[in-house]
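One protein chain omitted, others in place.
Here is subunit A:
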Amino acid sequence: MFSSPTVRTSFIFLAIALVGLLFADIAITASNPWRDLGNFFLGIVTPNFFSSEGLMTALLRTVAFAFVGVALGGVAGFLLALAYRSLPVRMFCAFVRAIHELFWALIFLQFFGFHPLTGVLAIAIPYAGIFAKVYSEILEEADPEPGRALPPGTGIISAFLYTRIPDCWVKMRTYTAYRLECGLRSSAILGFVGLPTLGFYLEASFSQGLYSDAGAMLILFYVLIATMPLWVRPKLLPVYILGAPFFLGEGLPIVWGNVQRFFTEDIVPAPLRNGEGLAGLAPWLNDLMINEAMPGIWNTIVLTQIALVATGIISLLAFPLISNHFGGPIRRNAGHVALVIARSTPEYILAYILLQLWGPSMLPAVVALALHNGGIIGHLIGRQTNTIKLRPDAPNGINRYGWELVPRVYRSFLAFLFYRWEIIMRETAILGILGIYTLGFYVDSAIQNIRFDRAMVLILITALLNIGVDTLGRYIRRKLALKTMPTC
């Protein structure tokens, strides 16, 4: 069994996670977590849709920010995809997508303030990096045959438009539509840092224990995402995209002097700003690395590795929920609903909810990351099993699961898992804002103390860590010859 490289890799990662558990801070510190969880579910089943006057506006803003952000990110990403062969472009894209939307929002908040541009750019910039990568992969895979059939002297642009685009169009459209769903999630959580989207009200209701209000908001959000096929129609898209900028709200006017100040003063390391020169920089950087960056990196890695394995376990347990090979239609429909909820709820919101209920430790973060990511992978793997035809006399139940299905989907399961490794790490870092001691905690602390120089260095470190994990993930996938499609 251990001769198989996929199995060996799995066990190595399992072992790393188990060792990580020894160092991790896993605890339920709330004295009555189950009562609180009960109250929360009571709130979900008794939703109050009329709590806040701003709720409908918030929902509208959530959609508007998602459309504008994803549209801008898509256009920019497409243009970058055309130049993706150049190394600087690839590095630029890897860098901008390694920084989470919330970090981008926190940066823009410092100089654009509560202007809609803050939210739009926070989505558009990282999305452009992701779009560029995926579009370029899709364009790369286009069949070169039609291009060779063209007469000599055909312009590059015509050739591109008539031979490559038609071949890639469906894939690009599917991916863009999928990204829009991600955009809605990103847009919703931007409210947690003060933009006028759903998260703003969700945070307020939750922190005050108004679970019926929070329940109503979550339900509306699920309905919004589940009904996307109904209201996101190709013919209506131009209307949405042109209309969305008018629904972002006014916010507060931008003062351009602030932008200049941010780049020329705020983010310049304090010793340089105060004229201490390079001699002062070393102790400053040293203090930052030892007291903030190192503990942050350590906790981020430990939490990521545990969450990765937990995600894997949840995925393997969850895929039978929607697989045709088990149970009847009722169970499958219930399974679909469960997985839709798991993957539609952003990790950040899940972690926020669980932290409120169980008290602060790494546990709520691990569970949130595993549920959300496990929901996504479980859904993809489950769908894949539906294309598998078993012999009529194939075993049933646990034997069918263990001997027939898991071995058949295991490689693509691993592929998805390693693809999501970097995504899990990006989320892990950001969950620090909620009070878990990952890198985001130190970034948030620096911002709370109005020390943007420190915050920027820490964000930079977070980005580099992400790029590192992304590279490692790709290396492992290549080594094991795993192929996957992108997920967000």
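Heads up, the rule we're going with is that contacts are C-beta pairs under 8 Å (C-beta built on N, C-alpha and C of every residue); 3 or more make two chains touch, one makes a residue touch a chain; residues count from 1.
Simple rule for what comes next: contacts and distances are computed from a predicted model.
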Out of "NADH-quinone oxidoreductase subunit F", "Rieske domain-containing protein", "Selenate ABC transporter substrate-binding protein" or "Cytochrome c oxidase accessory protein FixG", flag the one the UniProt entry gives for the chain missing from this complex.
"Selenate ABC transporter substrate-binding protein"
Of A:Phe13, A:Phe111 or A:Tyr348, the one touching the omitted chain in the full complex:
A:Phe111
Going by the contact rule already stated, which one of A:Ser4, A:Ser158, A:Thr174 or A:Gln208 would touch the omitted chain in the full complex?
A:Gln208
Who touches the missing chain here, A:Phe160, A:Phe247, A:Trp298 or A:Tyr410?
A:Phe247
From the list A:Val367, A:Leu414, A:Leu431 or A:Ile447, pick the residue that touches the absent chain.
A:Ile447
Provide the residue numbers of subunit A that touch the chain removed from this figure.
29-32, 36, 56-57, 60, 109-111, 113-114, 192-194, 200, 203-204, 207-209, 230-231, 233, 236, 239, 243, 246-247, 249-250, 252-253, 255, 258, 270, 359-360, 435, 444-445, 447-451
